[in-house]
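Sharing a structure, written as structure tokens. Questions coming.
Removed: one protein chain of the complex. Kept in place: all other protein chains.
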Amino acid sequence: MDLHPGPDAEALRAATAEWLVSRLPLDRASNRPAGLWDELEAMGWTALTLSEDKGGPGLDHATEALVFAELGRHLAPLALISTAVARRWTGLDRRAALAIPDGAAGWRVLDPEGADRAIAVADQALGLFAFTSGEARPTIDLSTRQVRIGDASLDPIEAPAALLHLRVLLAAYAVGAADAARDMAVEYAKLREQFGQPIGAFQAIKHICADMAVQSAVARSQLYYAACALQEGDADVGFYIAAAQMLAVRAAIANGRANIQVHGGIGMTDEARAHLPLKRAHLLEHIAPPALRALL
Amino acid sequence: MDLHPGPDAEALRAATAEWLVSRLPLDRASNRPAGLWDELEAMGWTALTLSEDKGGPGLDHATEALVFAELGRHLAPLALISTAVARRWTGLDRRAALAIPDGAAGWRVLDPEGADRAIAVADQALGLFAFTSGEARPTIDLSTRQVRIGDASLDPIEAPAALLHLRVLLAAYAVGAADAARDMAVEYAKLREQFGQPIGAFQAIKHICADMAVQSAVARSQLYYAACALQEGDADVGFYIAAAQMLAVRAAIANGRANIQVHGGIGMTDEARAHLPLKRAHLLEHIAPPALRALL
Amino acid sequence: MRIGFTPEQDRFRAECRDWLGANVPAERRPLNAADALAFDRAWQGKLFTAGWAGIDWPTRYGGRGLSLVEQVIWLEEYARAHAPWVGANFVGLNHGGPTLIANASEEQKAYHLPRILSGEAIWCQGFSEPGAGSDLAGIRTTGRVEGDELVVNGSKIWTSFANVADWQELVLRTEPGSQRQAGLSWTICDMRSPGITIRPIRMMNGQTEFCEVFYDDVRIPVANVVGGLGNGWKVAMSTLSFERGTGFIADQVKNMIEVDEHIGRARSSGLLDDQRIAEDLALLRAEVAALRAMTYRNVSEAARTGQPGAEASLIRLFTSELAQRVERMAVRLIGDGIVDFAYGDDDPVAEYLRGFAQTIAGGSAQIQRNIIGERLLGLPRGR
Partner (left out) sequence: MRIGFTPEQDRFRAECRDWLGANVPAERRPLNAADALAFDRAWQGKLFTAGWAGIDWPTRYGGRGLSLVEQVIWLEEYARAHAPWVGANFVGLNHGGPTLIANASEEQKAYHLPRILSGEAIWCQGFSEPGAGSDLAGIRTTGRVEGDELVVNGSKIWTSFANVADWQELVLRTEPGSQRQAGLSWTICDMRSPGITIRPIRMMNGQTEFCEVFYDDVRIPVANVVGGLGNGWKVAMSTLSFERGTGFIADQVKNMIEVDEHIGRARSSGLLDDQRIAEDLALLRAEVAALRAMTYRNVSEAARTGQPGAEASLIRLFTSELAQRVERMAVRLIGDGIVDFAYGDDDPVAEYLRGFAQTIAGGSAQIQRNIIGERLLGLPRGR
């Protein structure tokens, strides 16, 4: 038992974080540069758990989760998740979008740019389908666009681990969003002065930040545990991953909301970035939500 | 429309409060003097809404609620409620206990001392039954004892207003408990010093007290509205009273809990009185709880 | 105590209902700013002409001269009739006007009040500053007295309708070197004055409801000061107490109606079978009912004493957090529909995002709790 990232995983995390600060700054989350996807692909993030004989570095899911939490902190594209899952479990060798149900028959294909295949979550099972992207429309998450399509014919992905893998990466993105909100709020609380002192000196604000820290730590711990359970084939892996996903999304929403409150008026503006993690959280809430029965 | 108590009602409330401070101090709520009931009866509180031709002062339900909130603040006996309802709607001329279901067949007769009749709430309807009190056992509320009896034969009380009347008085008691908890917490927060100043100067404590004040004010306002609706035969009286009862019990529990937290360690002791309003609230929560359908 | 109204008041309510039933426009308030302004003006003009503007304002300024109770009745019927939001007339009707009535000279009142009621003059607010949000006393925008003029420099923020307003209620630091609450003045600023620059701010729901306003040697006649030079804090507080007291009745009734509509829709869709949603809706319904009861209590006290009750600060806090809960419930009821929100949409998601302002604007929920703790409960200030 060791839930501390070792020096190698920590080094990878730190390198990821450093790259993202310069290439994927949060302030430009709603307006990513063209060609970004190729850069992201070149970093190898969609192949982390591929074995060496398949051209990957053969890392474990916990290390992958650590890296995807960093990606999530910068609101990286959702297609990194669907592409990583598609590559690992279907051998697809190119970008895959992520599709969620749109009513009874149709689909919302998220992050469709540059993709002609989508990983779809249908009734607690995964499938892959082909689609042709029309003009993409916004989602609530300013860094994710969508095309809505009618019925599509799904190739089921049989490996049960594929959906678990997808959920771990979604949870990692949510942990990243929760952390981003916490860090923004803490940073602002140290700088912004009212009544002659930084607002973070007031318990009313300080304690909001403390609760955000608890939310993030709880979610991150369960994420690590769940990723290890997937890696090690634990018998209760379904529960651990459902718990991680639920806690991470809850943390992302709670911290996202709290972050806006800590920022006050400026937090409600489009130009400030305080709303971005919350909106990402509201999108993640509706991507493959865990079933209640998986938790009981 | 006037939800401000007039000078007459206010004078009656103030006189009630003054009497209660000396005769029904909260610190002795678990050990009331013998003969108290006769004194309470002599004050006329169980006959407030009786018309003058029936020997009462003919007051309205809102004024009665105002008085019962004061009684509730001092954790006065529950039998005041059942006796007032029995007197008004069945003409019973002596003390009535208050019975709630105990499983499918039996009853918990609350406040049985000196009574041989009980008002019982069965499946959202009221009845009266005769009982013989055995030795009374405690309830969670240190100022209320109970006897548990098997099946009893109920005389239904037909007037639909009787149950509404009972609910208004229960809500008034709960508002009183919520107010008692708020006042205790505020008083303690002004006196208790830590880190060199009264703890009420810290936002962490101040804001707990502010939330208690909101809880109390919300519940009290709806209580007045509901009591007026009963008095005036408003078409939606069932909803208004159910809302008042729910909000009052929620306020009593929330404030009861918060009061203990504000008091810290001392609040958890038996000798301090901080636990008393919370325990009363937990009892009130299970007396004739409003049905969800009454609220939707 | 009673909740019923007098026969006269019942008749008044019937009149309100009849007129609103016949006159509320069928079309929604336009989203486009210019169209919205024309719409707001036209509707306010119509209200004024028909005698429905300023129910409790003095008749000599164009009001109806009735009591706060009739004003409440009007606002209840207004909301029930789904009459349009007052829009650009909000500040004039709910902030500026009441403040003038309470504090202004006869000349100021005679000029401005009828123009507010008729929709001729649009007002905006100028209290908050980038460095003084919840800390209103931290105002740094200055008004230097030069002869019979104030020369204004600085900036204000969160000003709704600044780009269309004729007048602004502007709080300035007019005593050089003064600190905190002292040395402030409440003035009427002509928004067409040279030296004013306006920058619209886009909010996170995509709307540009607010503006930042910059003042560069803007000249305002000293005669436009209301309540006397240096008394701005007291005058501003009188405005805020209106806002915290009865200024939000229309919103409250709207919340009641919305919750009932949510319940109706949840019943039709079957969502009400989810006990979690049913219980949460039941609680919301009880809470919005209690909010009306609180408001009635407050109005009753105001009717007896002439000013909003001490519990106005409780109403303000409860209103703001309750409105957020109602907005969140609306979003919960649309389920994954939230995914499709886009800037420009005018839907429950836009309302939910806009609703974050509830616990921020006009003094954050944290500040409201300080006020309740210190002023209402008598708890000490922190050192």
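For clarity, chains are labelled A, B and C in written order, and residue numbers in each chain start from 1.
Here, contacts are C-beta pairs under 8 Å (C-beta built on N, C-alpha and C of every residue); 3 or more make two chains touch, one makes a residue touch a chain.
If you're wondering where the values come from, they're calculated on a predicted model, not measured in any experiment.
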Write out, one label after another, the shown chains that touch the chain missing from the document. A, B, C
Residue of A:77, A:138, A:200 or A:289 in touch with the missing chain, whole complex considered: A:200
Missing-chain contacts on subunit B, rising order, are 100-101, 108, 137-140, 146, 193-195, 202, 204-205, 257, 260-261, 264-265, 267-271, 274-275, 279, 282-283, 286
Suppose we count only contacts with the excluded chain; which residues of subunit C make the list? 274-276, 279, 382-383
Need a quick check: the contact residues on subunit A for the chain that isn't drawn. 1-6, 9, 60, 62-63, 186, 189-190, 196-198, 200-203, 205-207, 209-211, 213-214, 217-219, 221-222, 224-225, 227-229, 231-232, 234, 239-240, 242-244, 246-247, 292, 295-296
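Please note the rule applied: only the chains that are shown with their structure count from here on.
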Using only protein Cα atoms, the chain sitting most centrally is C
Between subunit B and subunit C, centroid-to-centroid distance (C-alpha), Å: 38
Computed distance of Cα centres, subunit C from subunit A, in Å: 39
Between subunit A and subunit B, what is the separation of their C-alpha centroids in Å? 50
Within subunit A, the set of residues that touch 2 or more other chains is 202, 204
Tell me, which residues of subunit C touch at least two other chains? 366, 369-370
